[in-house]
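The structure is given below, and queries will be raised subsequently.
And now, chain A:
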Amino acid sequence: MEILISHKSSQPIYEQICTQIKDMVLTGELSPGDMITSVRALAKELGIGALTVQKAYDRLQREGVIETVVGKGTYITAKNTAAFEDQKNKLIESKAEELIDLAQKYGVGLEELVNLLKLLYEE
Partner candidate 1 sequence: MENILELNNITKNYEAFTLNQVSFACPQGSIMGLIGPNGAGKTTIIHSILDVIKLDGGSVRIFGKDRHDLSMEEKAQIAVVYDDNCLPAYLAAKEIGKIFQRIYPNWDAQIFQEYMERLEIPQKTAVRDMSKGNKIKMNLAVALSHHPRLLILDEITSALDPLMREEILSLFLEFIEDESRSILFSSHIITDLEKIADYITFINNGQVVFSKEKDELLYNYTLVRCKASAFHEIDKNELIAYRAQESYVDILIEKESACKMPPNASLTEKPTIEEIMLILAKGEKV
Partner candidate 2 sequence: MRGLLIKDFYNLKKTMTVYVIMTIILSAYCAFTNKSSFVSINPILIFSTTITSTFSMDNSVKWDKLAVPAPLKRSDIVKSKYMLLLLIIAVGIGTGTVFALPVIFTKAITITAFVNMTLFSASIALCAGSLSLAFLYITHRGPEKIELIIIFAYAGAALIVIGFAKLLNLAAAPLDFNKIILSLINLLLVFLIFAVSCRISIRCYDNCDIC
């Protein structure tokens, strides 16, 4: 599990970890049942405090993304896939809205927009 964090970003590190793990589940890099690095091992890997990683994991556990089995490890769960779908859809919707706003601002029509999307998607 490769996670990149930025100390300089204004987004708290534990949030960065949460977002990236969720992303990995969305893209399929991590599947339900996969075991992920333990809190302290991840803290060592990333060179950050264990409490920060623990916060991220606690949050992910609350959101039903991961589950910790005492003595065994931490796993991705299939629970709450609705929340994922939600996140995925929200992200795409918001980008789409942005695109539409921009198109309307510069007077690009719907058909033109759809053709552009088709072209770009195929690349």
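The candidates were selected such that all candidates are chains of the complex that A comes from, given by their letters.
Following the convention adopted for this analysis, a residue touches a chain if its C-beta (ideal position, glycine included) is under 8 Å from a C-beta of that chain, and two chains touch if they have at least 3 such contacts; residues count from 1.
Model, not experiment: these values are computed from the prediction.
**Q** Going by the contact definition at the top, pick out the neighbour of chain A in this complex from 1 or 2.
**A** Every other option belongs but stays apart; chain A touches 1.
**Q** Which of the residues in chain A come into contact with candidate 1 in the complex?
**A** Against candidate 1, chain A makes touches at 7, 10, 12-14, 40-41, 43-44, 47-52, 55.
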